[in-house]
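This is the structure I have questions about; it appears just below.
A single protein chain has been removed from this complex, and every other one stays in its place.
By letter and in written order, the chains are A and B; residue numbering begins at 1 in each of them.
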Amino acid sequence: MTYVAGLLDQIGLGGERIRMVNMSSAMAVQFAEAVKDMTEKIRELGPNPLCGKLE
Amino acid sequence: MDSSTFEPKILALCCRHCAYAAADLAGAMRIRYPTSIRIVEVPCTGRVEAVELLHAFEEGVDGVMVAG
Partner (left out) sequence: MIVGEQKSLEEILGLLGDAKKVLVAGCGTCVTVCFAGGEKEVGILSSALRMKSELDGHPIAVDEVTVQRQCEWEYIDPLKERLAEYDVVLSLACGIGVQAMNERFPNIITLPGINTTSLSLPVEQGVWEERCQACGDCVLGITFGICPIARCSKQLMNGPCGGSQNGVCEVDPSIPCAWQLIWDRANMFGQMERLLEVQPPKNWGQSRDGGPRKIVREDLRLTERE
């Protein structure tokens, strides 16, 4: 994970676009939280600059 | 695109036994979470290869969440 995040930084996409989260099967609330959190973060970062550029 | 209207596309790679089950439960419990997420079930997050994460970005996703 750290490796890919580093690569994304080098590429210029930003390592924050990738995240690892841990949870158990009973952690439905945490799952929803993690999704919300990630969505906020990505919204902050804006769209993938590659979007629509590569076929 | 301004940030208020931007709906991110996030790929979630979920372990069958942990996060995927948690997502299932979230559904059963009617917990609301953003529609930005696209869930892909994997047998184990250890199965996920670095190159697959990169390919996701090449295909244009805005973020990747590996959950296990």
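Simple rule for what comes next: a contact is a pair of C-beta atoms (placed from the backbone, for glycine too) under 8 Å apart; a residue touches a chain by one contact, two chains touch by 3 or more.
Predicted model, so just to flag it, every value in this text is computed and none were measured.
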Among the chains presented, those that the missing one touches: A, B
Where the missing chain touches chain A, by residue: 7, 10-13, 49-50, 53-54
On chain B, residues whose C-beta touches the chain left out of the figure: 49-51, 54-55, 57-58
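The rule we apply is simple: only the chains that are shown with their structure count from here on.
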Distance from the mean Cα position of chain B to that of chain A, given in whole angstrom: 9
Residues on chain B engaged by chain A in the complex (per definition of touch): 1, 3, 6, 8-10, 12, 17-19, 21-23, 25-26, 28-29, 31-34, 36-37, 45, 50, 53-54, 57-68
Residues of chain A defined as touching chain B within the complex: 1, 3-4, 7-8, 13, 17-32, 34-36, 38-39, 41-48, 50-52, 54
